[in-house]
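Here the complex is missing one protein chain, while the rest keep their positions.
A and B label the chains in the order they appear, each numbered from 1.
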Amino acid sequence: MTAPGAPPARMRLGPQPGEVIDRSAPLSFRWNARPYLAFGGDTIISALAAAGERVFSRSFKYHRPRGILTASYLDPGCTVQAGDEPNVRGAHRLVEDGMDVRPQNSWPSLRFDVKAANQLAAAFLPAGFYYKTFIRPQRLWPAYEHVLRRFSAGGTTSAHAAAEYYDKRYAHPDVLVAGGGPAGMAAALAAARAGASVLLVDEEHQLGGHLRWSGQAGLAALRELTDQVAAEDAIEVMTNSVVLGRYDGNWLAVVQRGLPGVTERLIKARAGVLVAAPGLIERPYVFAGNDLPGVMLSTAARRLIALHAVRPGDRAVVLTANASGDAAAADLTRAGVEVAHVADARRGGDVVRAHGRGALRAVELADGSRHDCDLLVTATGWTAPMSLLTMAGDRPVYSQRAARFFPDPQRLPGDVLPAGGIAGDGSLDELVAHATAVGAEAARRASAASQAAAGHSAGAGHSAGAAAPGISSGPAREPVAIPELPAGEHPELFRGRTHGFVDLGEDVSSKDLQTAVQEGYDSAELAKRYTTATMGPTQGKLEVVNVVAILAGLTGRTIAQTGTTTWRPPYAPVTLGALAGRIFEPVRYSPMQPWHEQHGATPLVAGAWIRPDHYGDPAAEARRVRESVAIIDVTPIGKLDLRGPDVPKLLNLLYVNKWSKLGVGRVRYGAMCAEDGVVLDDGVTGRLGEEHYLMSTTSSGAETVAEWAENWLQTAHPDWQVHLTPVTTAFASMNIAGPRSRELLSRVASGVGLSPEAFGYMQVRTGEVAGVADCVMWRIGFTGELSYELHVPASYGLHVWEALLAAGEDLGVGVFGVEAQRILRLEKGHLIVGQDTDGLTQGFSAGLDWAIKLDKDDFIGQSELAWQAASQDYPQLVALQPADGSVVPPEGSQIVQGTAIEGRITSSRMSPALGRSICLAQLSAGLAVPGTQVTVLLPGGQRVPARVMEHLAHVDPEGERIRG
Amino acid sequence: MAELLARSPVTPASPVVADGWEVSGLRSSASLTLADLTPLAKVAVRARPAGAMASALGVPFGRAARDAAGALLIGSGPGEWLALGPAGQEAALRGRLEQTAASAAAGELVTVLDLTHGRALLRLTGAQAAATLAKVCGIDLADSRVPPGAAFRSSVAKLVADVVRDDLTSSDATGGEGQARSYLLHCERSYGQYLFDALLDAGAEFGIAVDGFRAPGI
Partner (left out) sequence: MMLLPCPWCGPRNVSEFRYVSELVPRPDPAAASPGEWRDYLYLRGNQRGWVTERWYHRAGCGQYFLVDRETATDQTRPRQDAR
């Protein structure tokens, strides 16, 4: 691996016992357009730090130089651009060979950023500055926005980025453990040993948490636990993965990263029990200069040394209030860093301010001493990342003794358990013992819940469910006692004697919080929104306790009284790609789809269906139907098979017209209304046998009608003997329409008499077509022409379709699409439910007066329809013809009288048969009188006159063609 | 007139004709395969969930079992069954079920309905079949939940589909010993190609391959 010009890794240490880098796998990558070297396992930042780089970004508002703070995913100063991908967490993302990494949020360069002038004006950019300054005059806001946009943070995306594969899958662990430190591993092991299936999720690239940087004893414990986890088949480990959120019923969103060929995978996990073992996050300290590159947390320094063999600096000052700080001082010495001074906060030591421009140069301490250094390590306390618990309803409780918040187990549901450091303090053995008990109890609860759920499902022998699965081998039956972890003593250290940054991601200082309180935003939630503290990428995980403590100090309340802000999903930032995942968009095709595609059909998307809209010239297709014969694919028409002695009762209930006397071999049109009298659907139903009917519905209403009918059968009339089976796609449906349709059908049908006497209008026959048995034929006429609708066993649909076209060649048979059908039915004045009606159109407003039989026994919508009929004053469906036949008013055009809206055009087309425009309209009762002149307001504002016609049908109102 | 040919909603790769159906002639020895079994005879039965016909059929909701004649009877809903038989045998299968209804459940309303052309039927086979399904279906497929012979209906790739765990013995599978994990999936015919494509996409990471149709197929 060569990288000419790469700087030497002058801060790289010799091999460390727990290092995660692979020195046998050297890599090269580019940073800021210069070559750098790395080892496998290096993060972008660890590799750069090894080469002595200290500045990795410019801050959000003031464009201050920022370096390493946490050396983890959360690090606010280590967000970089990697290739096309913005906002990459540089202290977490592993280096890949050839990676092109650039700083973001800096212009023109990282070293010289013009917007850093903002920091000189910091006094003029206080909290709420943008709200206060740019609000007036309002008309200038677009101009302000244009300039401010350039000052906003973030990387750049490319419109030319290659498509990436984002995956998703479901998981059903009995126990999901969030956090793979010692507690998480111990909980997972205990749960697995009690028979549970376990999903163990950790954000880092390795399991182990702080054991990885806790010296020889930690490494020994790490090896023991990871070996046991690896040996346990029931534990599935996901590293470089994060639990984003917890939702109802322990529905957990997990994002898994770093998979080969998959950018990210979203796992939707339904867990029996969630064990939250996220450990503790080290808290920064607030003082002047606390954001200078070179100021970092004790855990950051220890990570750099132990995991990546990087010396974090040359000369250090350490501020310590706990064992982590003490250990960091020792680690630094071992790593060859000169420790200039250790200030012990437990004995009154404190940092007053850090000095330096661009990077740390010196530290001023409370005892008045000043120390030149390039590294200041602070260890001033911990934050328990409570997100997953608060998402489950928990409200954190503050402990003054431990200087941090704790979960409140009383508020947690039974299927969420905290384990390890989040729950309390203790030795490693105590934490592991606690987590072991939690894991065993989690397995027990998951098993009990699963058995309870299984008891509720009744189907004998039926077991498939989405609930948490069963545990076969025996978990404890009695609750497992979970030992209490104490709250360890820790000094309360949040802000020192000077003001500094509280939220480094959002560039919010303690002074900004002071301003907010002075201006009256003194509750945690208000101050948060006013200053945007905790609203940045870390979402409070680093800074929330400092914010609360500082607000408490400013308002004279206690921290407990002040309370924390609410933690909501996602736990960590998530890409839109991961949320979208693979997108499922079901598509339906008719059996004749291959033919349509081969013959140039223009597709029409109708719900999930792809239908032929037309084959090039819809007007010609319509003319062919009027003049000779053509066929259309109407497979999407809903079809329901109805059987049983009580089918007529069901039809009488659903439809507004009468069904008791429909004979075998007969077909009838029917319209359905909902209970509010609004038209729901229409179609024809034929009686195929003594107790056998076939109901058709609109294409879009097929599922609705089936569910509607089942609802009445199951809940109102369970005693009725009816079986209803949806058979929509069991048949390929096609309509043969035109004066020569009988002739065409006669050439392919056998065993069925087709003469007008033998097979009249509104009749149904079953027979063989083109050699295919069991075809249902009904003689109906949506187009207004003599026509036959064939329902053919679907697998033979293409065969029959091609047979019809071949048999009718000399008749000039053609095909027509949905558009031609719409023209034809409009010429005939046939209603389309949902087009000529809407969600308020009751039956008498849909031209259904002739069908509605108010004297029938109870049918759905009867009361409302009776009241509608009695009111006399309701809109009506009418046919309209514009005076100027060349004007086609767009559907939705209003019909007006002066300024009053009197109706609207529901359907309009140019009629090929009449050579003029024709319409259907909903029109108020007063105007719905044949011969009335009305005014149509076109969308452009033009008003055109139109006449109300005598019949809905523009063509053949007497219906002679259809009965021919 | 063209030869009478039945077609599946799934466009077959390397088409051949078997039992009057145009089917795929592919033969795959991949460890994870997807085959279109739409030609199989499919007959639905509706009856009371706990009536005489239900007893005569002997397969409860949520289970699937083969009858003496080799048909696979699936308890696909409360009072709802689907029987699968060899391609081209739908009339015989229907006749047999009607006979059962006439002899065992006279007086009960029983519907026997040929749905051969109404459903698309697929078979997903291989050790990674459950992992593939877990990418499109929210049901827990653990052996304790969906053992061999279990059946359920749920959302699969946002589609309402029926799933049957119907493991294959090694003689049917690709040479290995013992049982091969296998699922039958069926949905409304018009969605067949979509479901087929969704499963191929889900199985891509496991090296899924299309397998053809081999009579009798069940």
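Basically, a contact is a pair of C-beta atoms (placed from the backbone, for glycine too) under 8 Å apart; a residue touches a chain by one contact, two chains touch by 3 or more.
These numbers were taken from a predicted model, which means no experiment stands behind them.
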item	value
Omitted-chain contact residue, chosen from B:Gly51, B:Pro78, B:Pro147 or B:Pro216	B:Pro78
Selected from A:Ser24, A:Thr715, A:Ser755 or A:Ser886 as touching the chain missing from the view	A:Thr715
Listed residues A:Thr239, A:Thr602, A:Ser863 or A:Ser924, member touching the removed chain	A:Ser863
Selected residue (touches chain absent from view) among A:Asp344, A:Asp676 or A:Glu891	A:Asp676
Of A:Tyr165, A:Trp251, A:Phe584 or A:Trp720, the one touching the omitted chain in the full complex	A:Trp251
Residues of chain A in contact with the chain not shown	247-249, 251, 268, 270, 453-454, 456-459, 462-467, 675-676, 707, 710-711, 714-716, 858, 862-864, 867
On chain B, residues whose C-beta touches the chain left out of the figure	61-62, 77-78, 80, 138, 152-155, 160
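Here is the rule we use: only the chains that are shown with their structure count from here on.
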item	value
Between chain A and chain B, centroid-to-centroid distance (C-alpha), Å	32
Residues of chain B defined as touching chain A within the complex	1-2, 4-9, 11, 21, 38, 44, 46, 60-63, 75, 78, 109, 111, 113-119, 131, 134-140, 142, 144-147, 150-152, 154, 157-159, 163, 188-191, 193-194, 198, 201-202, 205
Chain B-facing residues of chain A, complex	167-172, 197, 261-262, 268, 270, 459-470, 472, 582, 584-591, 594, 608-609, 635, 641, 643-645, 721-723, 725-731, 770-772, 774, 793-799, 802-803, 806-807
